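With one protein chain withheld, the remaining protein chains of the complex are depicted in position.
Going by the order they are written in, the chains are A and B; count residues from 1 in each one.
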Amino acid sequence: MEKRALFSSKILPYMLLLPQLAITLIFFYWPASQAVWQSFLLEDAFGLSSEFVGFENYRHLFQQPEYYRAMVTTAVFSSAVAVLSLAVSLLLATQADKQLRFSNGYKTLLIWPYAVAPAIAGVLWIFMFHPTLGTLSRPIKAIGIDWNPMLDANHAMTLLVLSATWKQISYNFLFFLAGLQSIPKSVIEAAAIDGSGPIRRFWTIIFPLLSPTTFFLIVVNIVYVFFDTFGIIDAVTGGGPAGQTTTLVYKVYADGRLGGDLGGSAAQSVILMIIVIGLTAIQFKYVERRVQY
Amino acid sequence: MVENRRYRNLLAYLILTIGIVIVAFPVYLAIMASTFDASTIINGNMPLVPGDQAADNYYRTLFIGGSASREPVGMMMFNSFVMAMGIAVGKILISVLSAFAVVYFRFPLRMTAFWIIFITLMLPVEVRIYPTYKIVADLGLLDTYTGLILPLIASATGTLLFRQFFMTIPDELLEASKIDGAGAFRFFKDTLIPLSITTIAALFVIQFIYGWNQYLWPLLITTQSSMQTIVIGIKKMITTQDALTEWNIAMTTAVLAMVPPVLVVIFMQRLFVKGLVETEK
Partner (left out) sequence: MAGVTLDTVRKVYTGNVEAVKGVSLGIEDGSFCVLVGPSGCGKSTLLRMIAGLETISGGTVKIGDRVVNQVEPADRDIAMVFQNYALYPHMSVYDNMAYGLKNRGTPKDEIAKRVNEAARILAIEPFLARKPRALSGGQRQRVAMGRAIVRKPQVFLFDEPLSNLDAKLRVQMRVEIKRLQRTLGVTSIYVTHDQVEAMTLSDKLVVMSGGQIEQVGTPSEVYRRPETRFVATFIGSPPMNILPGQVEGPGRVSVGGQSVAVTDMREGLTPGSAIEVGLRPEDVQAGAAGSSALTMNVDFVEELGATQLFHGKVAGSEFVVQASTGQIPADTRQLPLSIDPANVHLFDPQTTKRLGRT
């Protein structure tokens, strides 16, 4: 779609674009290309000299068991958060979509966690489930589980999934609710006249009609877990215990910290970029398909 | 809904209420923790009703800071505020201008410029973090507000949002303006900006929250504690040895860190929802 009515000027449009283009080139393209370049370099221990090593950094990366572990961790973490938060928010959204009194109040009370910083969310949950002073650790210990997310990787991962889900519910809830409200009432009424009960109606009519929203949210949630949970991980586990909750993004950070393995970190960045571009491409393909409907 | 059976609605109320309780409980605990002294919390028996140390905790946190770092959180909040405002205002400024150029002008390399901006949607700052750090360091922008803000406004979200909005403005409005003798600048100032106010406000709300909640970037580029943001500050309070963590101060800080963005969401809910839904299209 293009505008029919336009202004004509030779210089003005470039002047208008200049601020954004300048910032984008300096802080986006330059560093991104540096990341690509660095991934082919090996720096010495003091960062004084570097040499071109081709795909050595990548080869080295794929020889590390830690890298595969980070991949598995990321996959487990992403899918657990995506499934859990989508399920919970779909349940809440279908309830909030009913003609209830105070439905706006309920909505407000469900969406505000979006505003909480991931790192703060992590702090809230570690406080709640702290092995010695957590209010909720006590009942867990009382049923005989030796709860300690500082030492037990499974406990740590559980805590991460819970806090990441908690933070993401509000976002998914909003989009599900918007999706539900955009389903024409007449379709649901027609289904009711056709004699299908509420549960059957949900799975045969509403859920299929929501599938564009669901698909969109799955992609967004995966990207969310990839990147935005950095703060949660750093606050709750710091990637531990023993690196067992280190995700791909956290590993980029940890490996490159304090002038560590910059080449290896850059190689990981490049792989991450490729993954994200792939995810985005999938999303666009789907958006395109939706446009054709 | 078609059915209007009472028990079904009761079930809905029940589910929603449980949802709200789960969502609110961690924050409730934090608020409670901010009303007790450190020892009450440490022994693991914190009551679930408010204590009497609130005034003391909030005063100490805001103006003095924890006993380990001695950084007043008030100052961190100021830093967070400057960063959030800078990111929100900066993004709106550069993106409204570039969207105006892309939508209302035809010029060589227009689509190239659009794609250069558009691609930035795909890659969050996290994947290019060290090279960006190096550039900001080379420019001498470590520990500055400029360094905190500029790299985070390089994004396409705003440009796309404004472009999308401008496309919905009828062509006739520009034509009427032309007949009324308005050039590009007048049209921008007299018509486009007034019409975009809601979009601007919605984008502002989203970007303010985004800026306030930034973590990794400020963590890397602030070395002086006087430049810390509140989200970084609280993390530093609890990473010290467990026994030394002043949980009352940490949780007070957590509450303070949540207040501004949560208030924004609650009181500007309509704009917030609009911003959130539309930036994702």
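Everything below uses one rule, namely that a contact is a pair of C-beta atoms (placed from the backbone, for glycine too) under 8 Å apart; a residue touches a chain by one contact, two chains touch by 3 or more.
As the structure is a computational prediction, the values presented were derived from the model and not from experiment.
Undergrad: Mind giving the shown chains that are in contact with the missing chain?
TA: Touched by the chain not displayed, across the whole complex: B.
Undergrad: Of the residues listed, A:Ala5, A:Val53, A:Ile140 or A:Val219, which one is in contact with the missing chain?
TA: A:Ala5
Undergrad: Given that one chain is not shown, which residue among B:Ile15, B:Ile31, B:Leu141 or B:Ala176 touches it?
TA: Answering carefully, the residue with contact to the hidden chain is B:Ala176.
Undergrad: Could you please point out the chain B residues that touch the chain left off the display?
TA: Against the left-out chain, chain B lists 170, 172-173, 175-182, 186, 190-191, 194-195.
One rule holds in what follows: only the chains that are shown with their structure count from here on.
Undergrad: Help me check something: in the complex, which residues belonging to chain A touch chain B?
TA: My answer: residues 1, 3-10, 12-14, 16-17, 19-21, 23-32, 34-35, 38, 88, 91-92, 95-100, 106-121, 123-128, 132-135, 138, 166, 169-171, 174-175, 178, 188-189, 192, 198, 216, 220, 227, 230-231, 234-235, 238, 249, 252-253, 256, 262, 265-266, 269, 272-273, 276-277, 280.
Undergrad: Name, in rising order, each residue of chain B that touches chain A in their complex.
TA: 1-4, 8-9, 11-13, 15-16, 19-20, 22-27, 29-30, 33, 41-44, 46, 48, 93-95, 97-98, 100-107, 110, 113, 116-117, 120-124, 126-132, 134-136, 150-151, 153-154, 159, 167, 171-172, 174-175, 178, 183-184, 187, 209, 212-216, 219, 231-232, 234-235, 238-239, 242, 247, 250-251, 254, 257-258, 261-262, 264-266, 269, 272-273, 276-277, 280
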